[in-house]
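All protein chains but one are shown in place.
Chain naming follows the written order as A, B and C, and within any one chain the residues start at number 1.
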Amino acid sequence: MKALEIKNISKSYGGLDVLINVYFTLEQGERRAIIGPNGAGKTSLFNIISGIIKPDSGEIYLLGQNVTRLSTYLRSRLGLARTFQRNTLFNNLSILDNVELALHSTKSDSNIKDILRNWGLWDKRKVIVKELSYGEQRQIEILLALVQSPKIIILDEPTAGMSPMETKTITEMIKSLSRDITVLIIEHDMDVVFNLADGISVLHNGQILCEGSPDEIKSNPLVKEVYLGTDH
Amino acid sequence: MDSAQIIIQALNGLSYGLLLFLLATGLSLIFGLMGVINLAHGSFYMLGAYVGLAIINLTGNFVLALLGAALILAFVGILVERFFIQRLYKRELDQVLLTFGFAYIFMDVAKWIWGGTPRSLPKPPFLNSSLNILGEAFPVYRIAMIIIGLFVALALWLFLERTRVGAVIRAGVDDQEMVKAMGINIKIFFTGIFALGAFLAAFGGVIGGPIMGAYLGLDFNILVLALAVVVVGGLGTLKGAFWGSILIGFIETFGKVFFINFAIVTIYIAMALILIFKPAGLLGKEESY
Amino acid sequence: MISILNKLIPAETNLPWLAKVTMLLILVLLPFILSSYGLSLLTKVLIFGLFAMSLDILVGFTGLVSFNHASFFGVAAYTVGILVNRGFENFWLLLIPGIAIALLLAGLLGLLILRSSGAYFLMITLAFGQMLFALAWKWRSLTGGDDDGLPGIGRPEIGLPISMWNEQNFYFLVLILFIGSFLLIKKVIKSPFGKSIVGTRENELRMQSLGYNTWLIKYISYIIAAGFAALAGILYTYFNGFISPQELDWSMSGYILLMVIIGGAGTLVGPVVGAAVIIILQNLISTYTELWPLFMGLIFILCVLFARDGIVGSLLKLYQKKVGEMK
Partner (left out) sequence: MKSQLFKKISIVLLLFFFILTAGCSGDKTTQPEQNPIKIGLLVPYTGVFASNGYDITRGIELYFDEIGWKAAGLEIKLLKEDSEMKGPVALQKARRLVESEQIDILTGIVSSSVAYALRDYIVANEVPLILANAGAAELTKEQGSKYIFRVSFANGQYEYPMGDYVFNELKLGKITVLAPDYAAGHEKAQGFMDGFKTSGGEIIQEIYPPLGTTDFGPYLAQINKDADAVWVHFSGTDSISFVNQYAEYGLKDKIPLLSSGDLVDESSLPHQGDAPIGIISSHHYSAALNTPENQKYVKDYRAKYNDDPNMFSEQGYVAARVTVEAIEALEGDISDTEKLLSSIKKVEFKAPRGPFSFDPKTQNVIFDTYIRKTEKIDGKLRNTVIHTIPADKNPWYLLK
């Protein structure tokens, strides 16, 4: 059983094709990065995977189950968790509230205490999220996805806007995740990508340009042309 | 109903719709750009009618009244935006509440100055006659309303599509950051939009004056209609405001013909039906994410 | 979009017990001090306070700015009014159909309107509210129409040898139901469900990604709010002795919305304070000047400019700051 199967997904807005026949699959436990220039359709793809927008055509299978018509919350219950490119937290609530909501629990059980301790947030648990630094908020963004004990986690630019130090912490954290968890990640920082991913898919103008191991992608001239060459 | 009647009623609907358009565009743009539902928008319309009437009584000149009232209310709009709304930058709910407070104040100011007696604006003499359409009389003034409404719509379209400022406004509806990125002073920009909305509303108040009159309570009556237009058409676009206005104009008019007993609710029934099937209005963007 | 995102929900809103007891004591003692007119105002404040509190479940906690809350208030009022006029007397039994019909209506409307959000939600609720208003206006045989309304509704029979025609007794009935509702609403808000409606207000997308069925959460919240509005509507009917279609009009919904916002959306005490301020001001100012809307408008503007979280919200903030300083 594959963890995730994206079968011929297409989506267009007005006359603009955002995704064209996108097809790829993820094995269980695989860590895959999606890269591509801005406007390639990466975030749209994520929104389709998590069910926030509906594709025009194509199908999505999550752990063998066709979820194309399922709404976001049901996909979440199947074990899909995600983070957002821009922080989407419960800004006016405390860290504790945020985590409790993510855990579907309001009892301050030891579980929460352990998690917050591990993340070094226990002392700050009553702080309102919007008063935290950007880096800390970014951390909580990921934390909320992780505490759901997902089977598949999709991360939309987890290190965007972070300092090199913070980036490193986050990367390590993702790396230390259990290998049972399938990870799909959008990332611009190539160091992070090459550090984390088993495989890479390059998305360009709404289409999968090529797929391969980090080394293959690194040396692919096509990729260099459309992405690495221009962006770096 | 014979064809002459259908034509007359269609013209009625069109003239009414285009009057609503004058009011609704401003409301829609202010909402689209600033995120504020301006609940004082109807007040600008009502005050426009009152000020216009005062100018007519003073000078006897309708055109002067039209421009004078619109300019005066645009100035009031600038004051309200500059000294109050701007202080609550990015606090949309508070801004809405603020405009509600102003609606109360404007209503009382109007009562204070002009008394509670309902009034009507005299039509300019050269438009005070009827046209014969297939044997049915139709007021020339309403034809003039249609022409003016279309003219304003065209002018706004040209402004939004063909000028740099217009391009900024269109961009701003989708993304406010874009406006800032283009190096435009967002505060002056907002003041300008608000003033434009007030200008158009007051303009509409004078144009509509000979038909809708000027009375206390006009502000809220007309506001509800304008909100209906904006929501039915889809918020934030000229196109939405235009077609929404025409549609509501026709629904109101033909509702009065075919569902005479339900005329008080036709507009609400239509609005509910449209929103049930198109939760973001007819021309609104379905997926905002 | 209209958002309440700038409204804070204080993490710890528990007032010291001394303040709570004082407040309760005041509410119990006031009827013995007040003139009969003052008592009637206070009764009205409690009824509208309950009404505003129920709207606050939607506006303040769920983040849905609804403009047809008066529908539930009015529909329940009419149901009870019509039954009373047909000879049904027992107050407690009448509460059942009154509240049930409002819940049913909310269940039905909720199916139709909850796909819209923001300004669209506001307008679609307005549309349905006005349709119900028109129904009450035109269905003369049932509602008495626009002119007569339904007059002649006596005071409730509560099955005890206590006459509700006595204004003090009636006040205490309202007070008991008010406090009961207050505690119940508070319990709902503090429950896991309460947390999930706040989460939905704060970030619906995230809630869905966390596996919450936010549609259902909003739907249930809409129905709960309707139930408490219905109770307020029933009490108001008995208080006035009549009902007219005006009770369902959008201006009534707007009036309640103002109470919520002036008092402080997202705090339960706020709407009650908002109701008190607006009702008392309206009655006081209008005695001295016919230009009372002018003063109401000015107060709104001042409130918005200088007490942005509503009266109670601002006080709470101040209080938290103080407590914070002392720690």
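Everything that follows uses one rule, which is that a residue touches a chain if its C-beta (ideal position, glycine included) is under 8 Å from a C-beta of that chain, and two chains touch if they have at least 3 such contacts.
Since we're looking at a predicted model, the values are computed, not measured.
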| task | May I ask you to name the displayed chains that the omitted chain touches in the full complex? | result | B, C
| field | Residue touching the undisplayed chain, where the options are C:204, C:247 or C:309 | value | C:247
| field | Which residue of B:192, B:210 or B:281 touches the chain not shown here | value | B:210
| remark: Across C:41, C:100, C:135 or C:179, the one contacting the chain not displayed is C:41
| Contacting the left-out chain in the complete assembly, out of B:63, B:113 or B:137 | B:137
| query | Where does chain C touch the missing chain, residue by residue? | reply | 15-16, 18-19, 22-23, 26, 30, 33-42, 44, 137, 145-149, 151-152, 236, 240-242, 244, 246-247, 276, 280, 283-284, 286-287, 290, 292-293, 319, 322-323, 326
| Sites on chain B contacted by the missing partner chain, in the whole complex | 5, 8-9, 12-13, 15-16, 107-108, 111, 115-120, 122, 130, 136-139, 141-142, 210-213, 215-217, 221, 252-254, 256-257, 260-261, 263-264
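Please note the rule applied: only the chains that are shown with their structure count from here on.
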| field | For chain A paired with chain B, centre-to-centre distance based on mean C-alpha positions, whole Å | value | 45
| remark: Separation of the C-alpha centres, chain B versus chain C, in whole Å, is 32
| query | Multi-chain contacts in chain B: which residues touch at least two other chains? | reply | 289
| Touching two or more other chains, which residues of chain C qualify? | 7, 205
| What residues of chain C sit close enough to touch chain B in their complex? | 1-4, 6-7, 112-113, 115-117, 119-120, 122-124, 126-128, 130-131, 134, 137-138, 205, 250-251, 258, 261, 291, 293-294, 296-301, 303-305, 308
| task | Name, in rising order, each residue of chain C that touches chain A in their complex. | result | 5, 7-9, 11, 191-192, 195-196, 198-199, 202-203, 205-214
| request: In the complex, go through chain B and note every residue touching chain C. | output: 31, 35, 37, 84, 87-88, 91-94, 96-98, 100-105, 107-109, 111-112, 220, 224, 227-228, 231, 235, 261-262, 264-265, 268-269, 271-272, 275-276, 279-281, 284, 289
